[in-house]
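Removed from the display is one protein chain of the complex; every other protein chain stays in position.
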Amino acid sequence: MKDLRDAIRVFIDQREWEQFHSPKNLAMALSVEVAEIVEHFQWLTEEQSRNLAPEKLAEIREEIGDVMIYLTELAEKLRIDPLEAAKAKLEINSKKYPATLVRGKAAKYTEYR
Amino acid sequence: MKDLRDAIRVFIDQREWEQFHSPKNLAMALSVEVAEIVEHFQWLTEEQSRNLAPEKLAEIREEIGDVMIYLTELAEKLRIDPLEAAKAKLEINSKKYPATLVRGKAAKYTEYR
Amino acid sequence: MKDLRDAIRVFIDQREWEQFHSPKNLAMALSVEVAEIVEHFQWLTEEQSRNLAPEKLAEIREEIGDVMIYLTELAEKLRIDPLEAAKAKLEINSKKYPATLVRGKAAKYTEYR
Partner (left out) sequence: MKDLRDAIRVFIDQREWEQFHSPKNLAMALSVEVAEIVEHFQWLTEEQSRNLAPEKLAEIREEIGDVMIYLTELAEKLRIDPLEAAKAKLEINSKKYPATLVRGKAAKYTEYR
């Protein structure tokens, strides 16, 4: 993770792109890259999405790489550790969606209140 | 990272949500969580986005957590390591956008060919 | 359509929101509203998405309204008529995806070349 952060910083510095990479713009870029993942799945059935061909997987791997890059950069700019943020959010979600209440159901938590 | 993956798996298993979490659906959920980050920035200037109030930051931290959770889960389901994917993509990007060509410019790489 | 454009303009003027509604920000807001549509569908099967309950439909109707509002406002700001743009794009798509080639197939047009 630290390696990735460092490599991203070097990449940005060499290109003098820091001026374009405000948190606002990084949030936009993150959403664009996620859409490129979604694009791979939009016409597939769920079943097909569980059984992707190797070439398709290789393409999606690149998009996941891009999403991870922008997420890491955005988080660093805001001094947030994405791993810690994920763990903390998982605990919040555990309380928001008690297993006994939501087991086997996909509805939103507001629908359980 | 491994800790996070394990914690997510336990969270999903306890709720029997595996049935809903096809890669297709996870890609959708990922895009929805990223939009919740974007929502925080949509009416801010870039300058404001670089100087967020602590309460705003705390909210964005939760959204970044959600994005990291879904990204980790999607990647694991496809047997992709997001950190490795990011490093590999950064190398591809380094060739796609040579520093000497793109320095200080934000245009898309196709515009340099 | 003209009525909608006028009603939006009055709405924005009364709130003095023009200052926030740059095309960049409207594009972000549009993406956030579309994600609220996606959120309704993320855990549904395709079959379920074809058979929505009336309450769910009423909620989605509101989100479609929001998307239409931002799309109309963004287009007007860029002096684009969204209906004309859609018709023109449909003709482009007709050539890009010849019926004889793509019939019954969902793959991207680049995969036919």
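Order as written gives the chain letters A, B and C; numbering starts at 1 within each chain.
One rule holds for everything that comes next: a contact is a pair of C-beta atoms (placed from the backbone, for glycine too) under 8 Å apart; a residue touches a chain by one contact, two chains touch by 3 or more.
Keep in mind the model is a prediction, meaning the values are calculated, not measured.
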item	value
For the chain not depicted, the shown chains it touches	A, B, C
Chain A residues that touch the omitted chain in the full complex	20, 25, 28-29, 31-32, 34-36, 38-39, 41-43
Missing-partner contacts on chain C, residue numbers	1, 3-4, 7-8, 11, 14-17, 19-20, 22-25, 27-28, 30-31, 34-35, 37-38, 40-41, 44-47, 49-50, 52, 57, 60-62, 64-69, 71-72, 74-75, 77-78, 80, 82-83, 85-90, 92-94, 97, 99, 102-104, 106
Touching residues on chain B - with respect to the absent chain	28, 31, 43-46, 106-107
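Note that only the chains that are shown with their structure count from here on.
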item	value
Equivalent interface positions on chain A and chain C, same or different at half	same
Chain pair with the greatest number of C-beta contact pairs	A-B
Between chain B and chain A, distance of the C-alpha-averaged centres to the nearest whole Å	2
Shared-contact residues (touching 2 or more other chains) in chain C	28, 31, 43
